[in-house]
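The complex appears here without one of its protein chains, the remainder shown in place.
Labels for the chains are A and B, by order of writing; each one numbers its residues from 1.
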Amino acid sequence: MKNLKKLIASMMIFVLIIGTFVGCSGGNSKEVNNDSGSEDQVNVVENVDPSLKVPVIDLWLQSQTKDPIRYEAGLMIADNWRKLGFEVNAETREWATMSAEGMKAHDHDVFMVKWGGKPERIDPYHWLYSMHHSDEAVEGGYNITGYLNPEYDKLAKTFATSLDSAERQAAAKEMQVLLAQDVPQPPMFKLKLKNAYNNEKFTNVTPGVGLGVYSFWNFMNITPITDDKILNLGQTNDINLLNPLATKTGQDLYMLKNIYDPLVRLDVKGDVVNWLATEVNDIDDTTIEVTIRDDVYFHDGEQLTVEDVKFTFDFAKEIKSPTYNAYVRNIESIDIVGDQTVKFNLSEPYAPFLTNTLSQVLILPEHIWASVYEEKGAEGVLTWENDEPVGSGPFKFDYWRPNEEFALKANKDHFQVAHIDGIVRTPYTQSFGIVQGLIAGEIEMTSYNMMPLDLEEVAKASHVEIVELPDAGSYIIHYNMRHKPFDDVWARRALTMAIPRQAILDIVFDGGALKTFTLVTEDNIFWTNPDVEKLDFDLEKAKAELVEAGYQWDVDGAIYYPENFEPTPIME
Amino acid sequence: MRMTKYILKRLSIVALTLFILLTIVFFMFRVIPGDPVSMFIDSGLDKESQELMMKMYGLDKPLWDQYVIYIKGVLHGDFGNSFTYSKPVLDVIGERFLNTLVLTTTSLLIAFSVGITAGSYLAWHRNTKIDLFGTVMALIIRCAPVFWTGMILLTVFAFKLDWLPLGGMTTVGSNFTSFWDKIFSLDFLKHLILPAITSALYSMATPTLLMRTSMLEVIKEDYIELAYAKGLSDRNVRIRHAMRTALLPVVTIFAVQAGLAIGGSVLVETVFRWPGMGREIVLAVASRDYPMAQGAFLFIGFTTISFNLLADVLYAYLDPRVSL
Partner (left out) sequence: MKNVFKVFSKNKIGLIGLIIFVSFVLIAIFANFLAPYDPMEIQFLAEGGVARLQPPSLDHLLGTTYMGRDVLSQMIIGSRVAVLVGVISAVCVAFIGTNIGLIAGYFGGITERILMGIVDVMYGLPFLPFALILVSVLGPGVQNVILAIVLITWRNSSRVIRSQALSLKNRTFIEAAKLSGASDWRILYKHIAPNVIPISLIYVSTSMASAIMTESSISFLGLGDPMQVSWGRILFTCYSSQAMFKAPWWILPPGFAITLLVLSGYMMGRGFEEVANPKLKER
């Protein structure tokens, strides 16, 4: 009996010892990278007031599941920030958590996100107005960083409301200059998107900006070489919902854009071209007249009329469609002013009305949706599955077997007929399957972005051709100007200059991306400003600017504020 | 009569457990930071649209109201609509559950048939090198993480040898007229082999070791000696007499193992991308699809409880010594 007690007692002690040992060593390893490389430092103070210590930075990284890049790049950034003396606590969060607490509630210190370069963002309203105007700096708003700059706001107002595109362009360029020097939420990288297709079966592949080979124009232009005129697509996920008023995923929308027609479309470069509309006239700042074609029919044979156009916009507003809300909320009313003409009356001037509203809202058949509304009410319309969508587009819905296939067939009666006979979209359960499927010939095209190891794999198959297209979106690091030390422009600039861009490109992206210094990426020629300040990796300069701003370091290399410090939120 | 009373008593506990489960799960999912809407902010849901979408999902109401609505719905068999699939949760779960069921049933059948044979074989050859080797192997395989064995089998048989598919449930582009048409097709079988074997390997140790122990007990009994004395062959005695008696405890453990296998299916389903319940729970939690996650969790809980109950009843029925 006594032996037993001894055994237990010794086991307990044993456990405690392990606990402390393992616990301690756990703590040690975190410090491994904290070599501050600060031997030849200026502004080193021996007895610095501890209350002046720059607070710890909480860097949120997205957990590895979705995108290993953000996680790995984040670790490298944290290491370099530590070299400047900042204390960085890098922790990972699930996407759902990070977006709720950061993107929505703006409770973060700093996190990284990849913003998609969708075609409707070619007009940089989203990047320049939504993400930086002070109106959006509220919970749920897009000004995640909390950038407040009256001078910028003024430019943004002009940019958002002027109908003179030269004036808008000038404002946009000026805004980019301000952003590049204030670095509230600097962009870091844009991907070189690599899509693949089978060049023995199809030719004339026309990738479009933002969507790559999933661009509407590619489906219209791609031309079969053989008798097999059905284009087989491979994707990692399935379609979720075919209701244009309620869907929230891009994948659903790309397919819906083939089934339904908008009034105008954005071409492969993102410029507006007429589609259902034959003419779009700005009568004044808030009145736009649109004339539509008279030869368009829905897939069930009914003609598409101005009533359908008016109905669609009114309906989206009436049932409060979350998908279309941002596009239609500026519309005060719509009048039918002729057999083929409608007039949009806006509540306030909205410059990207064509690029955003008219190109994104898909015209729905009134005769179908009105009766669904009658039967199910507004909430019912939003949860309606619309499993057999009837549109007017160049492709008709054929069938959908969830998790197996989603098929469209060409609409030969459309005013513009595609060269292919149909599209079959297959959800693979993993990206590796897509790559294998492409090599084996199960599928002929994918918009999955090929990773370096995939490229090695497809290089063996001569019939697989890679289409490269720079992404119009970018990886952005969102500082929070409401929190220390990001409320000080000098700290933000130094931290930005401590992002090891080239090393991350080489190590993490393995060559699959490019550096970018403005949110309006360099390929967006009309809107981009290539002459902005480029704060690339330069630890020396970062440190020099901090020294100039009065920051000081203790003997261990930790960074402190100057005495009587007042942050400078933006450059004078 | 006592049996009926016992079962009724147990059923009331089951109902209570399910209700508690439902409540815990409902509130727990809502405690997880994040919501199903803010995940889409980056794809273009601005401030107002976020609110509209919360309203669309019924998440703008106070928590208590949401709970009452949910409980009422469940009592009427309505588990709500999945946010991700925009379909009634029951429809999605029904399909996923069948998939999980097919996988676990197959693997358990493999595990128990191999396990019982191996166990009795080992017992028959007790205290030999074969016995030692077999027992140790069974233990080792039991301790190997199931996702790891799965990854290795996948590498060897699907990638290196290219005999079997890399995952999923059917070949892309295949067309089946019905569920039964699908699961009896060769293509489906090919997809089933690796995941079924992986999870069978994991659950094989229990029936093997149990069968061995049980068989050892039986062999000592007098009537086996008697059977030998009657001049029956070794094989005959083993199968006819010993195995049959020794099977009882193994059969009772089947229900327990089934419950465990369904709860643990998430790992195998993840490795092989099998569209089952376990994988669905992980996806639903990650995308904060509350109704889907709640429904799936409740369903798995329900199956676990039912199998536990079945195991207890079976045990009580087969072994009269157990007091009810």
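Note that a residue touches a chain if its C-beta (ideal position, glycine included) is under 8 Å from a C-beta of that chain, and two chains touch if they have at least 3 such contacts.
Because the structure is a prediction, the values reported are computed rather than measured.
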Chains in view touching the one left out: A, B
Options A:Leu52, A:Ile368 or A:Met451, residue touching the unrepresented chain: A:Met451
Residue among B:Leu109, B:Leu139 or B:Leu226 touching the omitted chain: B:Leu139
Candidate in contact with the missing chain, chosen from A:Pro68, A:Gly338 or A:Pro530: A:Pro68
Chain A, residues in touch with the chain not shown (by the definition above): 1, 3-5, 7-8, 12, 15, 18-19, 21-23, 25-26, 28-30, 32-33, 61, 63-65, 68, 71-72, 75, 90-92, 94, 431-432, 451, 453-454, 506-508, 510
Hidden partner chain, residues of chain B it touches: 13-14, 16-18, 20-21, 25, 28-29, 31-33, 139-140, 142-145, 147-149, 151-152, 154-155, 159-160, 213, 216, 260, 262-264, 266-267, 270-271, 278, 281-282, 285, 293, 297, 300-301, 304-305, 308
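One rule holds for everything that comes next: only the chains that are shown with their structure count from here on.
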Averaged-CA centre spacing for the pair chain B and chain A, given as whole angstrom: 39
Chain A to chain B touching residues, read off their complex: 65, 94-101, 103-104, 113-116, 118, 120, 126, 130, 136, 138-142, 232, 234, 240-241, 243, 246, 248-250, 320-323, 325-326, 329, 379, 382-383, 385, 401, 403-405, 424, 426-430, 432-433, 436-437, 442-443
Footprint of chain A on chain B - complex, ascending: 32-36, 38-53, 55-56, 81, 84-87, 166-168, 170, 172-175, 273, 275, 286-288
